[in-house]
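With one protein chain withheld, the remaining protein chains of the complex are depicted in position.
In order of appearance the chains are A and B, and numbering begins at 1 in each one.
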Amino acid sequence: MTPLLQVESLSKFYGNHLGCGEVNFTLWPGEVMGIVGESGSGKSTLLNCLAGHMAPDTGRVIFDTRTNGPRDTVTMTESERRWLARTDWAFVHQNPRDGLRMNVSAGGNVGDRLMAVGARHYGDIRRQAQDWLGRVEIDQARIDDRPRAFSGGMQQRLQIARNLVTGPRLVFMDEPTGGLDVSVQARLLDLLRGLVRRLGLSAVVVTHDLAVVRLLADRVMVMKDGRVVEQGLTDQVLDDPQHAYTQLLVSSVLQV
Amino acid sequence: MSEAMIEISGVAKRFVLHNQGGVVLPVMEGAALSVHCGECVALVGASGAGKSTLMRMIWGNYRCDDGSIQVAGLELCSAEPRDVIALRRTKLGYVSQFLRVIPRVPTLDVVAEPLLAQGMDESQAQVRARMMLTRLNIPERLWSLSPTTFSGGEQQRVNIARGFIQDWPVMLLDEPTASLDAGNRGVVLDLITEAKVRGAAILGIFHDAEARGTVCDREVDVTGFTPARSAA
Partner (left out) sequence: MTDYNFAYLDEATKRMLRRAILKAVAIPGYQVPFSSREMPMPYGWGTGGVQVTAACLVPEDTLKVIDQGADDTTNAVSIRKFFARVAGVETTEATARASVIQTRHRIPETPLTEGQILVFQVPIPEPLRFLEPRETETRTMHALEDYGLMHVRLYEDIAKHGEIARAYAYPVRVEGRYIMDPSPIPKFDNPKLDNSPALQLFGAGRECRIYALPPYTRVESLDFEDYPFTASKAAGQVCAICGAEDSYLDEVITDDAGGRMFVCSDTDYCATRVAAQAEDAA
């Protein structure tokens, strides 16, 4: 089996300040990896470098493309990267407003990626949009409503539908449950878990919420000040943390 | 004798508490045992002697500092996360004392999940889940509710249903009969016996001596693995 994503000594600086440094990991098909750490630890910088939103200063990000096998996404052309971003990759933003077209209907939002890869049959696009609204538990009668009229949880589910409609193989998630009420979070987590399992997706999930990591991720990477301080099996890292920072992080979670 | 599904030797474990002055707590040393197909072995020893620690090391959520832990042929001490994940998906089952689930997910789905993770078709998995829940006397009216609201005994039974829904070759049981009434205890012991008959290798912690006597073939006392307290 070929790894889906191989990251080799990836670093990103903001001037003299380290964004993230010397990150190495391998993600296999079907794996979900969590990245945890507090604000400013470099986890979002890392995610943006992986997803091609930002160019790293050093290192390689090798993605196993469908047609040409493993390719370094850092050195490929912008058009190749954009093509990946709308076919094999998905990016779920913390704030659905960043990931949705707020002045385009729900159906148009889901159909966007289809049209971007060349779908030109209105009826087909609409059927697929309807199907995906159903899969993320949005009433199909609301296909022509704009996301503005949706609740936060619905917007987030719409963002997920919009991302998954082209059948990506790798999903990047930046605090996917971040802005949601606790009760809505649970439902979204369950939905994500089901989708990941049914579609055999791989995912990299950035979050500061250890409960989210425990429920979603097979593996976890702990970051502090731009460096990876510990990584491994999720329950091993959370139940038997080795690094001082991880121990502090795990012991700081409020028990309900 | 059939092949050993769990094979442990020279296992040591210590905790380093970085946020408490870097205290090093050695909790285990020279642990060794093996469990073969079709046998059920009980871990015994006083509370705090390290039964649960050893179980967790075999499950893989505790790191092993020294020695070797082989489960169904995989060396856990040096395994990659994905190998451990694959082992847990197909070969190693674990019934813990605590149910850990996503809130608001129906009990039926919670129980069916291990089968879905293996790629079983949803309706088929649900049929199996119904059978397990019926057998463990969870009333059908509760199936569509989340187990997070259930009583301790009900949660434990949901946990067992989930743990036994798949025919694991290796199983770890942490107090499976605790907080169960006599009737349900009998059901669980039957499940364990059935698992043994089909050839599962089982390692368990049973405080309930009678249950232990019924299903366990032998006992391993973990007191012998406790390091000398000289380190303190």
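Note that in this section a contact is a pair of C-beta atoms (placed from the backbone, for glycine too) under 8 Å apart; a residue touches a chain by one contact, two chains touch by 3 or more.
Note that the structure is a prediction, hence the values are computed from the model and not measured.
> Which chains here would be touched by the one that got left out?
A
> So which of A:V117, A:A149 or A:V182 would be touching the chain we can't see?
If we include the chain that is not displayed, A:V117 is the one touching it.
> May I ask which residue of A:P3, A:G37 or A:G108 touches the chain that does not appear here?
Candidates A:P3, A:G37 or A:G108; residue touching the omitted chain: A:G108.
> If I consider the whole complex, including the chain that's not displayed, which of A:C20, A:M33, A:V74 or A:I125 touches that chain?
A:I125
> Which residue from A:R86, A:R227 or A:H243 sits in contact with the chain not drawn here?
Final answer for the missing-chain contact: A:R86.
> Since one chain isn't shown, list which residues of chain A touch it in the complete complex.
Residues of chain A in contact with the hidden chain: 78-79, 82, 86, 101, 104-105, 107-108, 111-113, 115-117, 120-123, 125-126, 143-144.
Just so it is clear, only the chains that are shown with their structure count from here on.
> Taking each chain's centre as its mean C-alpha position, how far apart are chain A and chain B in Å?
32
> Please output the residues of chain A touching chain B within their complex, sorted ascending.
Against chain B, chain A makes touches at 28, 31, 183, 186-187, 189-190, 193, 197, 214-215, 218-219, 232-233, 235-236, 238-240, 242-244, 247-248, 251.
> Show me the residue ranges of chain B that touch chain A in the complex, using the header's touch definition.
Touching chain A: residues 15-19, 56, 60-63, 81-82, 84-85, 100, 102-105, 116-117 of chain B.
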